[in-house]
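Quick one: the structure is below, questions incoming.
The complex appears here without one of its protein chains, the remainder shown in place.
Our next item is subunit A:
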Amino acid sequence: MSQQADRYSQQNPNPMPARNIPKPPETIEYICGDCGAKTAMKTSELIRCRECGHRVMYKPRTTRIVSLHRAAMD
């Protein structure tokens, strides 16, 4: 993560203030496939919604900026 941020600032040494990208938390809150509630889980834990006990959980959308440059560069 940090590396990408570095790269980003290096490539854009413009006067714009650095975009404050929210740092992803250490645990991720997964979204329940049934009730939509969020449950923070570690990978080692049992996968289960804290609210309804449903066992299908989805990862929330990424907070990272998808750079179109990168795709173009590759």
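Methods note: a contact is a pair of C-beta atoms (placed from the backbone, for glycine too) under 8 Å apart; a residue touches a chain by one contact, two chains touch by 3 or more; residues count from 1.
Here is the rule we use: contacts and distances are computed from a predicted model.
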Name the absent chain as its UniProt record does, using one of the following: "Large ribosomal subunit protein mL38", "DNA-directed RNA polymerase subunit beta", "Vacuolar fusion protein MON1 homolog" or "DNA replication complex GINS protein PSF3". "DNA-directed RNA polymerase subunit beta"
Chain not shown, touching residues in subunit A: 1, 3-4, 24-28, 30, 33, 42-44, 46-48, 52-64, 66, 70-71, 74
